[in-house]
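What follows is a set of notes on a single structure, which appears directly below.
The complex appears here without one of its protein chains, the remainder shown in place.
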Amino acid sequence: MTNAVSTTRTRSTVPILLGAALLLASLAIAYLATSHIAKGPDDSPLKVLGRWIPFILEGFTLNILMSVLAMILATVSGIGLGFLQISNAVIIRQPARFVTRVFRNSPWLVILFAIMLMVPFEITLPHFGTVMIPGWVKATIGFTLPVMANIAELLRGAVASIPTGQWESAESLAFSRMQTMRHVILPQCIRRMLPGWMNWFALLTLMTPIAAILGVNEALGNTQAAMESAGSSPDLLIPFYLFLMSIFFIFIYPVSVWTKRLERRFAAT
Amino acid sequence: MTTEYTEAWAPDQPIIDIRGLHKSFGTFEVLKGIDLSVHQGEVICIIGPSGSGKSTLIRTINGLTPINKGQIFIEGQLITGPKFDRLALRRRVGMVFQQYNLFPHRTVLDNVMMAPRLVLKEPKAEVRDRARALLAKVRLADKENHYPGELSGGQQQRVAIARSLCMRPDMMLFDEVTAALDPETVKEVLTTIKDLASEGMTCVLVTHEMGFAREIADRVVFTDGGRIVESGPPAQIFGDPQDARTKQFLSQVL
Partner (left out) sequence: MLEFTAPLFLALQQTTGLNFSPFFDEYDLGRLMTGVQTSLLLILCVLAVSLVVGLLGAAAQRSRFWVLRFLVATYIAVFRNTPPVVQLLFFYFGLGAFTPQVDMGGWYEPMISSFGWAVIALGIFGGSYNVEIFRAGIEAVPKATSEATEALAFSPMQTFVHVTMPLALRFSLPALASNLISLAKTTSIAYVIAVPEMTYALSGVWNDRLNVGEMMTLLFVYYIAVVAIISVIMGQLEKRLSVPGLGK
């Protein structure tokens, strides 16, 4: 018992050490890449980067906001879509599978384009009059769709992986299909879905910078704007992009490590 | 240099000679000083409770498990020294495992032919003829184009035996080869081993099949707690065991 605990502990420190090492390495690279071409104390690329960090981080909060909102929407709609996919009625099941398929097989960027360009930038509501839809809200919807389809698929897979014996024993206890779902199947599915679900959150967050292509002022957009304002010097490219990668890394790496640990734990039991 | 590791060997001397063998896994000492010699053509059955180190013992004989202390000579050559050519050893010592360990992506015939082709670089036609003859011998000639996954456990185990024999070893090691099999297929594997033994092949078996050990063995070795407790002809070990532990073990399994 004590043995098992100590092995998991050593295993968990490795990724953390690795993360710290990576962070230091990237900062060191940024420093080395910039120090020898620094012109003066004030306009050295690192100094410039320092001035723009708050602006870039402000953009990054939008990335987080979009990914969290999209994840919530995608989870709710994805579970709904997943249930439609395993419905007994063909008329419900087939369209649900079609929708899932379209959004799973299309690139994020294409879906994002579709939403950004085809959803009007303002809508008229009965009581509020004309309301502008900000770009980031549309982008959030664009990010929701592919994740929704994949969560639906995750649910379908998880339900299918529950042994038929579970259905049969619930049926023999006179559970209805809904009751079986709610009390027997779903609780077992959540466990199985969790690592996959977290994986999709990480993927989603890493995809949010493509919103910059469509003019959303998130971290990537702000980074590019900052470099432009600072004179578009090529010396800035490496430190600015490295910094941008580092903040995503710091946010996402713990999620990946945790996901992996869950996967391992579920695989073991 | 090699003379240092080689003792003059003639066929009347032990083909396997184990002296003062110790083996530990971490702090757990599995083998606590084993001395055992086997002569050519002898059939040795190692019996004993699980955890007594008998599987570890048999795996040290072809170098699968490195040892901590002691010496093992195969045909007069020290195989536990640092300079020994492991590959040369394994060509002479065949081994069959509990879990058959066939290569699932290759047909039965390919499984048997692979080692002589790859390791001994023998010509294909020659190896194929030999492999077919061996498959006929284990009564699986009609299965040569099947894949291991299509065969029963007993059939797979017989393929594994043919695979080992195709390397033309001087001796065979069997590590609980029937332990994973269905009762109805155990017999066909045991018959194969019996045929082999009657042809004069030197065999060392770790087994739980007491009836079989009694029938086939020239000598039965009882191990417990990492030591050889008692050894002798089957009639003596099964009929008149001397040590209390042997008596107790046999009363449980017989």
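The letters A and B name the chains in turn, as written, and every chain counts its residues from 1.
Convention: a contact is a pair of C-beta atoms (placed from the backbone, for glycine too) under 8 Å apart; a residue touches a chain by one contact, two chains touch by 3 or more.
Bear in mind the structure is a predicted one, so any value in this text is a computation, not a measurement.
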Handout entry: Residue touching the undisplayed chain, where the options are A:P54, A:P107, A:G215 or A:G231
Key = A:P107
Fill in the blank from the handout: Only one of A:I53, A:L194, A:L242 or A:L262 touches the unshown chain, namely A:L242
Exercise for the section: Name every residue on subunit B in touch with the hidden partner chain. Expected result: 62, 64, 86-88, 90-91, 94-95, 97, 99, 101-105, 114-115, 118-119, 146-151, 160, 163-164, 167
Practice task
Could you please point out the subunit A residues that touch the chain left off the display?
Solution key: 15, 18-19, 21-22, 25, 101-102, 105-110, 113-114, 117-118, 202, 206-210, 212-213, 220, 234, 237-238, 241-242, 244-245, 248-249, 252-253, 256
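Here, only the chains that are shown with their structure count from here on.
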Handout entry: Centre-of-Cα separation between subunit B and subunit A, whole angstrom
Key = 55
